[in-house]
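Could you have a look at this structure, given as structure tokens, before my questions?
Here the complex is missing one protein chain, while the rest keep their positions.
And now, chain A:
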Amino acid sequence: MLGAVGVATGAALLGVSTVQAQKATTVRIGYFPNLTHAPALVALERGEFAKAFGKVTLQTKDFVSGTQLSEAFAAGTIDIGYIGPGPAINAVAKGLPVQIIAGASNAGAVLIARKGVNIATFKDLAGKKVGVPSLGNTQDISLRHILKEQGLKSQVDGGNVSIIPVAPADVAAAFSSKSLDAALVPEPWGALLESQGNKLVLDEKAIWRGGNYPSAVVIVNTQFAADNPQLVQAFVKAHLNAVNFILKNTPAAQAAISAQLLKLTGQKVNALVLQRALARTRITADIDMDALKEYADLNREAGYAREIPDLSKAVNLTYLNAARAGK
């Protein structure tokens, strides 16, 4: 399968026309163990993807950050992925063959200060060590924007705030060894850290745009989509079902999320913590193009890109609209 795709892309690049499309026998889905990826967690736990794909095998892989996931896309080892808008936009800008086909969630990230560290506002981040899931990821871009608005700068840009990449599930350990003073983390890690006595400095609304910003979207490999449109359609349908299920049926959705998080990270998130975290995350399949454009701006502002990609080509809502029309 992998070899076939490799040969096909190689042949296509060399200008040799491929006779027929490569029908996939496996769909490889990537996602992270975060609440912002809740539709993936729920759909997987409830077997919705496997059901939708029928005879085609489902393979899943969990990632710590979108930057790793976009590497997997570049290497051609993932077909569909849940990813933050930051890495998604970077991937598009650098010419990776991916398109955004649906939203997954908005907001759902908070700034938490370590117990005993005096951080009341963003201004107090001066001279502190702040964790983000990874450099160039969505939270990192948000944090750099916040710093800029406060007249602060990261160490790399000649300022005094160290921005340190730490997997959200490891922030608690980094706090206890005092390697970090604060962290901008996606949920449920924010609520979990809060329940351990650390302090919420700013909630999801204060981060940016009153909480009306995408924090996870779904991207697909365009070659895979061209070759297997019905599989992508089936995926989007299952994704939409999961989104609706979370929006309607909170306790069962919570149980499914909790079970997946335990499987992926070995951490059992308490029901109350999960509830609080879910309240800060807005699950939605919609894509707010304005917010996405602003993200592209922030991404450039953070120095991660010098140009803003053509987002109209980067987003393809045909599958989502078809799924909504009941096709």
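The rule we apply is simple: a residue touches a chain if its C-beta (ideal position, glycine included) is under 8 Å from a C-beta of that chain, and two chains touch if they have at least 3 such contacts; residues count from 1.
Assume contacts and distances are computed from a predicted model.
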{"item": "Per UniProt record, name of the chain withheld from view [\"Extracellular solute-binding protein\", \"RNA polymerase sigma factor\", \"Thioredoxin domain-containing protein\" or \"ABC transporter permease\"]", "value": "\"ABC transporter permease\""}
{"item": "Residue, one of A:F175, A:W189, A:F224 or A:Y304, that touches the chain absent here", "value": "A:Y304"}
{"item": "Residue among A:G136, A:P168, A:P188 or A:P214 touching the omitted chain", "value": "A:G136"}
{"item": "Contact with the hidden chain (one of A:K51, A:K94 or A:K293)", "value": "A:K94"}
{"item": "Hidden partner chain, touching residue among A:S162, A:N244 or A:T318", "value": "A:S162"}
{"item": "Given A:T36, A:T67, A:S142 or A:N316, the one touching the chain that is not displayed", "value": "A:T67"}
{"item": "Interface with the unshown chain - residue positions in chain A", "value": "9-10, 13-14, 65, 67, 70-71, 74, 87, 90-91, 93-97, 129, 134-137, 155-158, 162-165, 177-179, 301-306"}
